[in-house]
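A single protein chain has been omitted; all remaining protein chains appear in their positions.
Right, chain A next:
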Amino acid sequence: MRSHIATLAASAALGLALTGAAVADPVEDSLTVITEDGELEIVTRTAAPDHLKDVLPTIYSGWHYREDETRALQRDDFDNPGMVFADRGHDNWNAEIGTGGESCASCHGGPESMKGLRAVTPRVDAKTGKLMIIEDYVNACVTERMGLEAWGVTGDKMKDMLALISLQSRGETVNVAIDGPAAPFWEKGKEMYYTRYGQLEMSCANCHEDNTGQMIRADHLSQGQISGMPVYRLKDAGVVSAQQRFVGCVRDTRAETFKAGSDEFKALELYVASRGNGLSVEGLGVRH
């Protein structure tokens, strides 16, 4: 009995120490990527945009919350397992798959014509007034200009293309518009971010704002930024898009999720992207 008490007291003291250490802050580190065209500096940490600075003064890419080995995979394109998927996207970019023999390349030229897009999407399309994610632009071409069936929003073909297109904006500063025609979508996304969904009654903010830096079991909670999206996820051995990640996070609250590509999740993507205004597009992050 006495030894039991002693052990408990000792471990209670240890517990404090452990808890202190385990409140793992984002790792101090910086990211320069070795690419085919030389070194490229990526902003993974910066001052929060005005709309966020009262709740989170500094914003961090999810890269800062991953282990040394995982972070290292993103430092060199040669090691980044996601590049294979972007390459696959490139093959499909050049393939004459349209019903009239069209390819992406036949209209757009090289994929570098997509430079900048990832940094400003989701955005409201000037012509239709609709909120568009990159997947919507791709599917508009696939269906209207190539005469094909729409690609699945989270299907492999779509994610490969998303990887290729995002890579063209790598290093550019995320800067999605939140005012003007975007404002109502942004408000809707913000409301969703703070809504406690599901039987566990958890909001995005509960995990990625209130408890960012904490461990939820073995998972180190990041700020849930999407500047790295799509990311190569070691656990899935595949590419994960923001839309797909949202499905997973909402499902984990024991909620009925929204569909990937739904109006709701597009609004949420705009809002979440805006929380990362100021970070660099990573093109293809690597997470575990």
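Definition applied: a contact is a pair of C-beta atoms (placed from the backbone, for glycine too) under 8 Å apart; a residue touches a chain by one contact, two chains touch by 3 or more; residues count from 1.
Everything below uses one rule, namely that contacts and distances are computed from a predicted model.
Q: As a check of understanding, state which of "Transketolase", "Sulfur oxidation c-type cytochrome SoxX", "Protease HtpX homolog" or "Electron transfer flavoprotein subunit beta" is the UniProt name of the chain not shown.
A: Missing chain, per its UniProt entry: "Sulfur oxidation c-type cytochrome SoxX".
Q: Which residue among A:E28, A:E149 or A:E256 touches the omitted chain?
A: A:E256
Q: Which is it among A:A47, A:A72, A:C107 or A:I216 that touches the chain not included here?
A: Touches the omitted chain: A:I216.
Q: Which positions on chain A touch the chain that was left off?
A: 5, 8-9, 11-12, 14-15, 18-19, 22-23, 195-202, 206, 210-211, 214-218, 247, 250-257
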